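Of the protein chains in this complex, all but one are displayed in their positions.
Chains: A, B and C, in written order; residue numbering restarts at 1 for each.
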């Protein structure tokens, strides 16, 4: 394991069993490859924090599912890359971060903005490519960025965010600041030269980066076995002189715990950490991908590991759960999204003349 | 260590102590960081083979030193990248390989051609950029390639050879052939995206590649500490799902032994191996680099680890040595080089009209 | 003649037939074994196996590097770059290795590769699924650049690349994939690389174009005829490197007025070279400056529909400019 030479305390990570690495159904080859949940034992979080985390998890889910629905209803053009199934990787890493911390999301990380506290109106407006979107319709839907919240607007070119975030961390380090940088990418992204050059650079300069690889076993229709022969993707970390941790990406508290240590290191100037979250996207690569290449059993198996009810279970165990509360927040979130949709639908497309704006800072 | 998860038998590699990773003088920080020599114990080579290896080692040295001299005498233009001090990495890996095996040399690997059995005339002619050079003067000196010997002509762009050789191995695999591919590069090259993408690809497809990283602690004036934070460069191997081995690159038999296993694996279709040879270039990055950035002590320390006398010692210990023999082969090699120089000096530059040839196969 | 097939089907057919013909042919790319986003590779894996239809890691440099290397031992590779927007990570391999390996070895190493990639906008792809980037490669000696506009040419040119000895970039405009259909001969055929074709005869002015520009130009030509009785000749370049100088100058000498139509950005777009070439070689034949009717000088291309529309060429935009040309 990549953490070997960088011994760490996160017990969660060490207990993690590996989900299957080939494209055979997970259930068939290695049943219930879910790690023992961290379920809080070593994580000190107060009740209201845990409830807030659940709220965020649910909000990610609802925003993402609504985005899918809106796309299928033809409400916005382009495409959409759903993160449903992977939301614990966003909430677990970003919960409690500073507004001034930086986030480099990839195509599947629109909901990172939800966790970072961006108003839902801004997020939905981006899908509608309208003037109320922070990018005024310049970029494709789901490529949500927001300069106010230090969320870098994604480029489609895989690992672009990884490079930029690394550069931001380099700048912050030169400025002696302790804001840190979160970057997200998929298993496929780890094969790119851009990813390698950036991760290596962060290792050399001990940058304040929390690198989150969402290993969902597929890159479009390409299975992991054709992507990498590494035992785990976290094994790559040693080659960059940083700790690498594998964690059950569907176990919110497990992710949270692993992320805390990475965040501590990053903020303390001890350098970056590579976190591999084993997770799964429930739907196709994008809304136009029927994803027939994945065995049904594999999808079913992973849906059973849905991070939302798993975290509900934690709350129940601790006696924090109430069905009424769930209904209440669900309704609240729905109302917020409804409002956002109404808002975005009212917002016009940009005037064609905007096409020539923002090419340069100085003409 | 990267070999951990890919347990191998090479005891040499495991005994290897790490030379210092910073740009402080080696002697100061970690005296005599030379590994216990494999000195043959487990390597079964007959006397004539050992003598042949010495002969090749010496020939590399002499050809390289003559090239340096010729450059300083103004006999050829351009530049030259000396491998003096690193020759054991070439002889140890390529000794006994097939003529049909492929080699992807970098800028510092002209002498790989010596080991592969290329006539010295061809090699020296390349320096002179004359019509007798296999490339008819198209490429810069020291970028020696030879289609007859399956030595890919180097491009200056670092890691280009790594990519091409990986592709050759992919082709050979598709054809079901058991010829294998050797690629050479420096420590600096491991930071490139091209290197990463190629190595990862070879891991996925279990290609017949022997990847040799000559870690000479410097990439031009850039010290290793600014190149990589990995404990060893071989640590990168695990991230590609292949064995990584560190070896004393100035110990010919140690390199040979490690390479044998890598070659066996490659030929048997078991996949690639990453070999990190700890070594040192005696001179500047190129002949125009005074290399003032390196502490004198470091250079002195490494010159003491000269692979040539170290291998002489092995031969002496085994009772194979004779001063007369040494004198004889030295003279033979010198005569061969003299002849090659005379040959190259007589060979004309290409006609200007050749400039427009070979751009396309079909006009 | 067989039945009418789409542009994408013509490409798919070409590959099926060539895979059958040449056991050394293989294809390497992202997301291709299942057929790909546009189904260009549909059925290949099922028929020829996953050792010849290989899903690559997400790594464009090694897609090109591995194919090039494999060609040195006699394999015949097709490298697929999913979208030409993602060709930039392979720039080093294409420009420094592929384009120059033959040259720098004085022809002793003989790389051969067909790099297929899809390009072009007007399909709601936004900034990273609408690029062309063809100009960069037109500049590089050692590469040949092919850019078909019809199913027939797509099939015939792809076969020529696959059977050729050089290193080819083969561009497929997404907007053509399903919008054009054509009956193709049942028999094997190829289309020569480096030859343009007159796709519409005319006598008053010439439109030189390629790719999706052909559809737009043909429509504009109809409108010019109908509206003004101006007879437009339309020349489809088909290959962008090498340019078919003879065909280009031929139409210029015939009509004395010429417009270049392309979707790519104006500055240093393909039209720059064509315009420079024409005025150099047929200056005295020109009754008007060579006109470039192209996309604007902004990143290609913003997503929001009005912005995309602003970028795209269309018959009306072309007609508006051609009217000026005719009146010059």
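Assume contacts are C-beta pairs under 8 Å (C-beta built on N, C-alpha and C of every residue); 3 or more make two chains touch, one makes a residue touch a chain.
It should be emphasised that the depicted structure is a prediction, and the values quoted were computed from it without experimental measurement.
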{"item": "Shown chains touched by the chain that is not drawn here", "value": "A, B, C"}
{"item": "Candidates B:108, B:122 or B:138 - the one touching the absent chain", "value": "B:138"}
{"item": "Touching the absent chain when the full complex is considered, from A:92, A:141, A:193 or A:243", "value": "A:193"}
{"item": "Chain B residues touching the omitted chain (full complex)", "value": "77-78, 129-130, 136-141, 155-158, 188-189, 191-194, 219-223, 226-228, 292-293, 349-352, 354-356, 359"}
{"item": "Hidden partner chain, residues of chain C it touches", "value": "85, 88-89, 91-92, 95-96, 99-100, 103-104, 127-128, 133, 135-136, 138-139, 141-142, 241, 243, 265, 267-273, 275-276, 279-281, 283, 286, 288-292, 297-300, 302"}
{"item": "Hidden partner interface residues of chain A, rising order", "value": "134-136, 138-139, 143, 145-147, 152-153, 155, 157, 160, 163-172, 174-175, 177, 193-194, 197-198, 200-201, 204, 354, 357-362"}
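Operating definition for what follows: only the chains that are shown with their structure count from here on.
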{"item": "Interface ranked first by C-beta contact pairs", "value": "B-C"}
{"item": "Separation of mean Cα positions, chain C and chain B [Å, integer]", "value": "42"}
{"item": "Whole-Å separation of chain centres (CA-atom averages), chain A against chain C", "value": "37"}
{"item": "Two or more partner chains touched - positions in chain C", "value": "56-57, 59, 61, 89"}
{"item": "Where chain A touches two or more other chains, by residue", "value": "191-194, 226-228"}
